[in-house]
Each structure stands twice: as structure tokens, then as C-alpha cells.
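For this view, one protein chain was removed and the others were kept in their places.
And then chain A:
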Amino acid sequence: MSAAHTSPRGRPAARRFSRARFEERLFGVLRWVVIAFLAVITLAPFSYMLLLSVKPIDALLLDPGRLWVSAEDFTLSTYREVLKPTSEGGQGFVHMLANSALVSLGAVVLTLLAAIPGAYAVSRLKFFGGRQVSALFLAVYLFPATLLAVPLFVMFAKMGLQGSLVGLAIVYIAQTVPVSIYMMKNYFVTIPYSIEEAAALDGCSRLQTVRKVILPLAAPSLMATGLYVFMIAWNEFLFALLFLAAQPDKWTVSLGLQQLAGGIEVSKTVLMAGSVVLTIPVVLLFFAAERLLTEGLTSGADKS
């Protein structure tokens, strides 16, 4: 490989050659330094979280710098406390997990229902105002959540939807619809026209074609989009805080964890157990579908 560096143009390369070799070595080493650094900064916080969640609080206070947990210290009581219902003196995270799952799944269904027809129209059909609508869908992504928070807060207070999980799921549509449209649109355009034409020749109406031909073909993209929406909804905090803070039985896990930290004296290790409970579903989902998701999000990036 380095033979290529004895440049074809010959002589004046002597100095450059050594510089090239120096850089070759330097970056060869630097690359591994960077890789190790990245591995540490991404994995260490999560390992730390797991580690603290199985330690009793006294062990943490006694020796905060210790990176392992001894066999006699190891405990799962933190998880028991977090998961037990409030009536039994726990923190009731099971109930919150159910709330979070409900809101997130609701948001997935609602967002897909709202986004699919628009994504299809924008990707496939030429119609009056199509380009403007397409631009609007993307622009929505740039509207700040703070601008939305005030009117939605007021509107929901007015409609009595404050403290309702349905209301929260509706808000999450606003958060996820632009990227959903973008992801699905990018996939729809890769489905050849001829398939649709064949369906049309066989007597399918446009709606039937979409339902019976396009959607099954786009299943990977629908999955990726659904996962994206689920993750955003599961992780969301601001709107949950605004709408649900007053009603503890409706709290999502994110909100519950934050309230737990701010509330009465709860030990940090219990807090970490709660964090693990909150993180695990998303991380599992993500690893199950990593390929799907990263490709769905970045498709089109290599063309821009």
C-alpha cells in the first residue's frame, strides 16, 4: 500500500514522502485512540447506571469511586422498590410503564395514520400545490416545541384534556409527523411505478393499490417509522411535564422518574434503577431494529 506513495512524479517527493509516512503512522495511532475514547464515553455512563442500580446506597457513599460491586453488596431491592405499586410502598413504575406504553403506541398508530396518505401523495402524485405542501411538512420540523407548548397547554386546559393520555398522544403527532413523512416518502419513491401500474391494470383502485400493494412493500419503512415515533414518544419529557404533572396516576416513566428525583428523599441507587427501567425498553427496541432505523433516517443523506 505504501508503495503507492513513491509518487509517480518522482523526485521532489522525498520530503513529502516522509510527511506522508509520518501522517500515516500518526493517524493510524490516533484512529485507535479516538475509537477507544468513543467507546468509553458512550458505554461508561450506561455501565455506571447499571452498576449503581444494583448497589446499596451505603456502599456508594462509602466508596464512590469503586467500579465494581462486591458479591455481598449486590442487591436487587432497588428494582423491587421502583417497581412495587405505590400502595405497597414502592414507586409504582409498573403502572407508569403501562402509561408510557399506551401513549407511545397510541402515538405510533395516530402518526402513521396521519402521515401515510400525505407521504404517498407527496412521493407519487403530481397535484396542485404539491411542492408547497411538501415544503410545509418539512418546515413543521423546524417549528420550535416551545412555540407549541403554550397554546397546547391552554387549549388542553380549556378542553379538559389536561391530564389525559390521549391528549398527550395527539401532541406527539405534532412532534413526529414531519420526520415520519420524510422517512416514508424516501422509501415510497424507491418502489417502482410498474408495480403500481400492474395493480391498476388488474383493476385496483388507487386506494386499493396503496393498501394491498404499496403498504406491504413498504413494511420495512413503516416499521422503522413506527419505531422512531415510539422512541420519541417514550423519551419525551416537556409535554408530559406540562400536561400530566398534576396527576400522578397518569405519569409516564420519564415524568415519574423526574418527579421521583425532585420529590421526597429517595436514594440515588433507586433513582438509577428507575433510569435502567426507563432505558431498557428503548434500547432493546433500538438494537432489535438498528439497521432498519439508521437506514430509514439517513436514506437520502448520501444524495444531498
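Quick notes
We adopt the following convention: a residue touches a chain if its C-beta (ideal position, glycine included) is under 8 Å from a C-beta of that chain, and two chains touch if they have at least 3 such contacts; residues count from 1.
Methods note: contacts and distances are computed from a predicted model.
The unshown chain of the complex is recorded in UniProt as "Sugar ABC transporter permease", chosen from "GntR family transcriptional regulator", "Sugar ABC transporter permease", "Carbon-phosphorus lyase complex subunit PhnI" or "Alpha-ketoacid dehydrogenase subunit beta". Here the missing chain is touched by one residue of A:Leu38, A:Ala98, A:Val166 or A:Ala219, and it is A:Leu38. When you scan A:Val140, A:Leu161, A:Val189 or A:Leu292 for touch with the missing chain, the hit is A:Val140. Although one chain is not displayed, chain A still touches it through residues 4-5, 7-9, 13, 16-17, 19-20, 23-24, 26-27, 31, 34-35, 38-39, 41-43, 45-46, 48-49, 52, 60-61, 64-65, 114-115, 117-122, 125-130, 133, 136-137, 140, 142-155, 157-158, 170-171, 173-174, 177, 181, 193, 196-197, 199-207, 209, 231, 234-235, 237-238, 242, 253-255, 257-258, 261, 268, 271-272, 274-276, 278-279, 282-283, 286-287, 290, 294, 297-298, 301-304.
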